[in-house]
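Presenting chain A:
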Amino acid sequence: MSHATGLKYLKKDSLPLMWCSGCGNGIVLAALLRAFEELGYGNHNTVVVTGIGCWGKADDYITTNALHTTHGRALAFATGIKAVNPKLNVVVLMGDGDGVTIGGNHFIHAARRNIDLTAIVVNNCNYGMTGGQFSATTPADSFTSTTAYGNPERELDICALAGVAGANYVARGTVYHGRALQNHIKEALNKKGFSLVEVVSPCPTHFGRNNKMKSAVNMLRWLKEKGVTREEYERMTGPEKNGYFVIGKLADRNAPDFNTRYEEIRARALGQ
Partner candidate 1 sequence: MVETAKLIQGNQAIAEGAIYAGARFFAGYPITPSSEVAEECSRRMPRVGGVYMQMEDEIASMGAIVGASLAGVKSFTATSGPGFSLMQENLGFAVMAEVPCVVVNVQRSGPSTGLATKPAQSDIMQVRWGRHGDQIVIALSPSSVKECFDLTVQAFNLSEKFRVPVILAADEIVAHMRENFTPPAPGELQVIDRKKPTVPPEQYKPFEPESDGIAPLAAYGSEYVFHVTSSMHGPEGVSNNNPANATWKVSQLHKKLELYRDEIVLTKTFDVEDMDILLVAFGAVTRAARAAAVEARKTGIKAGVLQLVTVWPFPDRELAQLAGRVKTVVVPEMNYSGQVAGEVRRVLGPDPDIKQVNKFNGQIITPQDILKAII
Partner candidate 2 sequence: MKERYEIILAGSGGQGLIVCGMMLGEAAILEGKNVVQTQSYGIASRGGFSKAEVIIDRDEIIFQQVQKPDLVLALTEEAMEIYASGSPEIPVFYDTTLLKTRSGENLYGFPFTEMARELGHTGTANMIALGVMSAVTGLVKMESLAAVINKRFSGKVAEMNIKALNLGLALAAK
């Protein structure tokens, strides 16, 4: 059996990618495009919606329909598309700043509404494009260009938020664990209702450099070491858990999505 390469969804005339060397975005893009291929997505029935940020530039490299929106609002635009055309595959690419900091409210409500979108949030723990300022997912005490003495705030657990808000599918992967990541993305795309894949990813240019992981290799080592299974994580006690995060599938359910619910309500309105 031949392996999907995803290359047919890559706009070759846009190469080289604008991302820094050592950035994880290329790995996520490759995983996404291979998943498209494995699922047989067409360019015409797929819309990639992005916000503003490094990962939000991904639409420039993809051959499907695309909508590059405003900072933090990609889910809102995507919601409108899906609401009027449920047949479309709508995939939303956001970073941690875009998706869950400025766009946190939309993230909560897209999950609560369970609208059939797939959100791929690349979490590199800072605002890469604007020079490495801290975001809602920057770990406490970390150094960024706006936390010179360490971050006084705590980091947000994106997956836990999506889970409690009602997402049908939640998984966390890293760019080190490439094969698992591709499977999570494929499962998320296949899932009806709101699905989230958080991808922990290196930003050697900013977050890494500011936090003693200047080389991309160091950052990949960090992902390899700190990303653990739920079982491994639960075996740890108290302070041992510091710096570690769970990877794998975290929620999987089949609550009816927004469009299904709306059609039920429509039938009621029409007295059927």
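Candidate entries met the following condition: all candidates are chains of the complex that A comes from, given by their letters.
Definition applied: a residue touches a chain if its C-beta (ideal position, glycine included) is under 8 Å from a C-beta of that chain, and two chains touch if they have at least 3 such contacts; residues count from 1.
Everything numeric in this text was worked out from a predicted model, so none of it was measured.
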Going by the contact definition at the top, pick out the neighbour of chain A in this complex from 1 or 2. 1
Chain A residues within the candidate 1 interface of the complex: 14, 43-45, 47, 49, 52, 59-60, 63-70, 73, 75-81, 83-85, 87-88, 105-106, 108-109, 262, 265-266, 269-270
